[in-house]
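Removed: one protein chain of the complex. Kept in place: all other protein chains.
Each chain carries a letter (A and B) given by its place in the written order, and its residues are counted from 1.
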Amino acid sequence: MLLTRKTNGSAVQQSRLAQGLNGVLAKTIDRRSFLKRSGLTAGAGVAAVTFGSQLPFSMIGEAKAKDDSSGKIEVKRTVCTHCSVGCAIDAHVQDGVWIRQEPVFDSPINLGAHCAKGAAIREHGISHDSHRLKYPMKLEGGKWKKISWDTAYDEISKKMLEIRKQSGPDSLFIVGSSKHNNEQAELLCKWARLWGTNNTDHQARICHSTTVAGLGQTWGYGAMTNSYNDEQNSKSLMFLGSNAAEAHPVSMLHTLHAKENGAKVIVVDPRYTRTAAKADIYVRHRSGTDVAFLFGVLYHIFKNGWEDKQYIHDRVYGMDKVKEEVMAKWTPEKCTEVTGVSEADVYLVAKTMAENRPGFIIWAMGQTQHTNANAVVRATNIVQLALGNVGRSGGGCNVYRGHDNVQGATDLGPNPDTLPGYYPVAVPGSWVHWAKVWNIDLDWLKKQYASEALMARPGMTVSRWIDGVTEKTENIDQDPNLRMIFFWGHAPNSQSRGSEMLEAMKKLDLMVVIDPYPSASAAMFAMVRKDGAYLLPAATQLECDGSVTASNRSVQWREKVIEPMFESRTDHAIMYQLAGKLGFADQFIGKKDGKQNLRIVKSKSGDEPILEDVTRNETNKGTWTIGYTGQSPERMQAHMRNMHLFDVKSLRCKGGKDALTGYDMTGDYFGMPWPCYGSPTIKHPGTPNLYDTHLHPMDGGHTFRALFGVEKDGINLLAEDGIANKGSDITTGYPQFDHVLLKKLGWWDELTEDEKKAAEGKTWANDLSGGIQRVAMKHGCSPFGNAKARAVVWNWPDAIPQHREPLFSPRADLVEKYPTHDDVKNLWRLPTLFKSVQQKAVKDETHKKFPLVLTSGRLVEYEGGGEETRSNPWLAELMQDCFVEINPKTAADRGIRNGEYVWVSTPGINPGGGNPRLKVKAKVTEGVGPDTVFIPFHFSGWWQGQDMLPYYPEGAAPIVRGEAVNTATTYGYDRITMMQETKTTLCQVAKFQA
Amino acid sequence: MARMKFLCDAERCIECNGCVTACKNENEVPWGVNRRRVVTINDGVIGAEKSISVACMHCSDAPCMAVCPVDCFYRTSDGVVLHDKDLCIGCGYCFYACPFGAPQFPQAGAFGLRGKMDKCTFCAGGPEADKSDAEFKKYGRNRLAEGKLPACAEMCSTKALLGGDGDVIADIYRERVVRRGNKGAEAWGWGSAYGQPPKGGVAPAAPAGGKS
Partner (left out) sequence: MIRRLLVAAAVLTLAACMEVEQASTPERQAGQTVRRDTAAWNNEPLANGPKWSKGDRTSWEEQIKKRQLAQHEDRRIYQ
């Protein structure tokens, strides 16, 4: 391949740079020069192949944009779609063409800053040489064939109804998307239910499901407690399982600012990452031993009396039990045995965190994608509770979410176990509540499901859909196997056990991919099938409006930048149009009894619902639990127009009115981070930092949520005396508010007559008037009660977090001491293996055949499965090969040299026989220890050494293709949430031989 | 009078490549031509890894200007070093002279077949009429003529890359260096490019051997 050659030109450049850098470069290995990114021949070669034409020699580029001096230019304000930071972008649009992109210095979140992806986002709007899917296609006789939308809808719906008749609604699995905006996510959640199944899920499952569960069970809400901005108020920042410099680069603006003001930055990671390069303290631990490390830290905190005793007494349940266990089980020597970290380093981390309060622990996939990730997350929470670091500005658990709207899609979207706002499917009241908000007949809805029992049973998860297809029917907890799958904005290469996914694809009756870049799924499918798949081109989030929730829970409203390109249609248009073919269009738009929730407009996508109606009439009317009720489109849009009024450190508006609407933003926090309780008219400002009792609820203050009762075995679960929001009329713990409590307190008559009617018999979470919330907050109380956080979660298999060795552990000697869970016969409708896999690996001595830990992670240029970003030439040029980071010693032992191709094989299952193996380039670096190798997860398009180009729809293959690490990742799921294990498995690396 | 300069703060640069794609986006630079790039030294070496964004520094005594056989370079009144592609013969001398590896050639090949040289213009276009199609096609955007600064510096994710008037840059940088206790006081490349540290005296002189 041309791409692999390094030219004279770049070699000379290298030497010039080396001189400029005083020779330091000569003895170093740079990731990018190693990966021949600046090869000129390579560039020309690629241009010839992918762009169709050579570029003129004397010109730097073909003008695609127009001169500014002609035609009217409109400026549309949108938000970057590439991660959860929420960077604002001003798009300059002329005659419908996106010609320029300007930084938004006014944004309090990014202050104009962008990473490689954000700064390259305008490429979305360039139609020339686009690698998107341009029209609907179907697989026919092994070839991708262009079809019309009408044909696609007709054929898909016919097939769906036919299979539904044979096997029932649960034969369908819908993988939704964390890239949908809030409105589309809410609509897709509804769409799946109107079809009659809970078999729907999205990226959050394999991203932060363990975080959401762990945080939620500890103190009530499963979200990032504070904001990126609030890091500027902190004194220490520990990154455990986050490489923010590559995954959330703009967040580092706040982190580095904090550091320059004296905050200590600690990075704990098996890899020396770009983030670690900016740390004061770097600690390398063995992948998958986070609980042991955290409890090792906690040991020193307790031993030296650094815990916040008053805080623990007032606001934490069960810390005494944790202390007992930690002091007995996690002595320095045991911690070192498991983690490989010296006692001195663990002590230093504990001391630094204790002496520099308030502080954050920051994490992402490094904590969450493990078989015991629920325990890792809770151990983190416990350390922060011990230090008194939660519920205040400058301290907390900053969970960096991945996709731009993974927070919003988790809150509102297609989840197998909850309706929008975390109303559980298992509770009948949830269905009553949402049927009312959606304006649909609950009895009709019940009939859509196979049975009321299945309606109340959480569906399968995206991490396991392949087993839903291939598992023996009698072993699964629903009647049929899965026969149809919708990938509605999801990359297949982001799921583990890729080689086994092919087997599932072989068996499917129907696969529908709805995506601007559906090609990874398409190519995989076409590799093993002749027919049975449809590809529908979806519009991007830059081609529609809608709201998006950043990681800090701020909700921002995007303006539509351009019309959907080519024949693509918006996701909500596709949902509505397909619902029409499947017979639930009226229910989808809430049309009943002369009322209609969502108006329909004609657009380039055909008929589509108005998204503002979704916000106003459904999200604002129904999601009382997490407070998506106060952020009306009008308020959000006013914030977007007036970003300069919001303070960077506090996110608060000191004063100012929106010129267009006259709306007074004084006191609002930017984007009204949820919970933003009550109706928009009461002007709750949003909650910048969760559980912060130092503020009045109407100033964004709150308590820990009373979600787990008022006492446990005689011990008080509510907050102790003196702990309440500032200005609270109740100065001790209290339960959740409902009509009874309001009456007891004598506050009932503060409701209006209309509110009384709506609130009678209701709680704060299902009173559709919002009156209970309003009155509670008026009295300085949090509607959800005032309780303690739980260090002990008695309702989970591990009440106190336990270290458990990964299923494929390099330390077989520790497995007996720290075994994984027992197998579970039925978890999320599927049998799930733990111990049997782990024990077989020990028995087979897998760790001897595969002695290296394989971990995976992010690169700054790419996002998620990577098809979209690898189709963007400005990004693709920066990283043209998939690679494996390998320590010099490990490489030398195997005779591997830098830049060579190697085979990385794992103990996974290759349905074709043997173990899966990946052909990647070796990047020899000390960034990983001798026992660990790292592969980025954004690649797809190669299959165990073969380029899959012939299987892509023509013109829709990404520029850069490479091995997907997940082709080779192994079995392993979290005991609570079914999170997949992608961060710790075993592998062997060998020299490449064809 | 404004004197345009770049400064990359190695204590802040995280090699996110935002500057690189901002440049590609704003100037529509084709594949294979890298007006700006980020270099990481000691990649993976604990405690020693540093990243720096590099492009044409628009030097005070620009070596490229000195060696150009056809005299195609000129300096604007804001101190931006530009060149005329109509005059450029693609000989590559500037490339050998440049301490920053800035000049780029869209076509590889033997000596004399390099094509016209291309490099960072400080988003100031070139000698064609300002903001014209011709200027954009040959040189890219003219942000200075729009009252804006280079896209790379304006979009830098951590505000590590500063671009604009040298005095203002020095002020910003000095504040930062003082706040973090003189760490990273030496602004990389300033000695080579401008023959002086940022004003204010916090930075030591360029290290010996900086101009080998």
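Just so we're on the same page, contacts are C-beta pairs under 8 Å (C-beta built on N, C-alpha and C of every residue); 3 or more make two chains touch, one makes a residue touch a chain.
Computed from a predicted model, the values in this text were never measured in an experiment.
Novice: Return the single residue from A:I121, A:L253, A:V338 or A:L742 that touches the missing chain.
Specialist: A:L253
Novice: Which positions on chain A touch the chain that was left off?
Specialist: 68, 73, 75, 92, 103, 105, 108, 111-112, 232, 253, 257, 647-649
Novice: List every residue of chain B that touches the chain not included in the displayed model.
Specialist: Counting only chain B, the missing chain is touched by 1-2, 61-63, 65-78, 82-84, 87, 93, 96-97, 99, 124-127, 129-131, 142, 144-149, 153-154, 156, 159, 162-165, 168-169, 172, 175, 211-212.
Everything that follows uses one rule, which is that only the chains that are shown with their structure count from here on.
Novice: In their complex, what parts of chain A are in touch with chain B?
Specialist: 7-9, 12-14, 16-17, 19-22, 24-25, 28-33, 37-44, 46-47, 51, 55, 57-65, 67-69, 100-103, 111-120, 122-123, 245-246, 249-250, 252-253, 256, 259-261, 272, 274-278, 282, 860-861, 873-875, 877-878, 885, 925-928
Novice: Spell out the residues on chain B that touch chain A in their complex, using ranges where they run on.
Specialist: Checking each residue of chain B against chain A gives 11-12, 14-22, 24-34, 37-47, 49-52, 54, 85, 95-96, 98-101, 105-108, 115-116, 118, 131-133, 136-140, 146, 148, 151, 154-159, 176, 179-180, 189, 192, 207, 209-210, 212.
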